[in-house]
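Apart from one protein chain that is not included, each protein chain of the complex appears where it belongs.
Moving on, here comes chain A:
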Amino acid sequence: MRSHIREFDSSTLNESVQNTIMRDLKAVGKKFMHVLYPRKSNTLLRDWDLWGPLILCVTLALMLQRSSVDSEKDGGPQFAEVFVIVWFGAVTITLNSKLLGGNISFFQSLCVLGYCILPLTVAMLVCRLVLLAEQGPINFMVRLFVVIVMFTWSIVASTAFLADSQPPNRKALAIYPVFLFYFVISWMILTFTPQ
């Protein structure tokens, strides 16, 4: 799932598995750093990969599962729901930005949107830890604050990467669906209560 040219592929075929994994993990880690400290840069766009979004999506979907006994049915759809929302949401946003006249490729956009879920995954981790404490309005306010901060961070990060690929007068039209997308994910995180 990397944007290699053909000749390079054959020379990496003979290296050890550890080398491949470490190289890919380093690339994913580097992109995580770029998302956490968003500056206008081309790294996420130049060598895009979908490992990061996959890891983040699976982590988020696993953490959003309910672990209750009497609503077993909720466990299944919850995982598939998150997966479907993330990937179809990303595809819809990509199609929308292409139709508005953006010059970004399909997988580059998927890559950026997937990587920018990282702050929300961190928010999910924090919320789960906070939920271990006693429930109450303060608990809720803390979680609300964390989710709002991370939601804003996601939007800022994705705007920093995606905005340049849009025609200048239509940036708002392209960013609005991104806002809706991260809003839905943040809402799923905020209203999650393990029973």
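Rule of thumb we're sticking to: a residue touches a chain if its C-beta (ideal position, glycine included) is under 8 Å from a C-beta of that chain, and two chains touch if they have at least 3 such contacts; residues count from 1.
Here, contacts and distances are computed from a predicted model.
Peer 1: Would you mind picking the UniProt name of the chain not drawn here, from "Cell cycle control protein", "Protein YIPF3", "ATP synthase subunit d, mitochondrial" or "SKP1-like protein 16"?
Peer 2: "Protein YIPF3"
Peer 1: Please pick, from A:85, A:122 or A:163, the residue that touches the omitted chain in the full complex.
Peer 2: Result: among the candidates, A:85 touches the missing chain.
Peer 1: Go through chain A and note every residue touching the omitted chain.
Peer 2: These residues touch the chain not displayed: 68, 70-71, 73, 77-78, 80-81, 84-85, 92, 95-96, 98-101, 135-137, 139-140, 143, 169-170, 172-173, 176-177, 180, 183-184, 187, 191, 193, 195.
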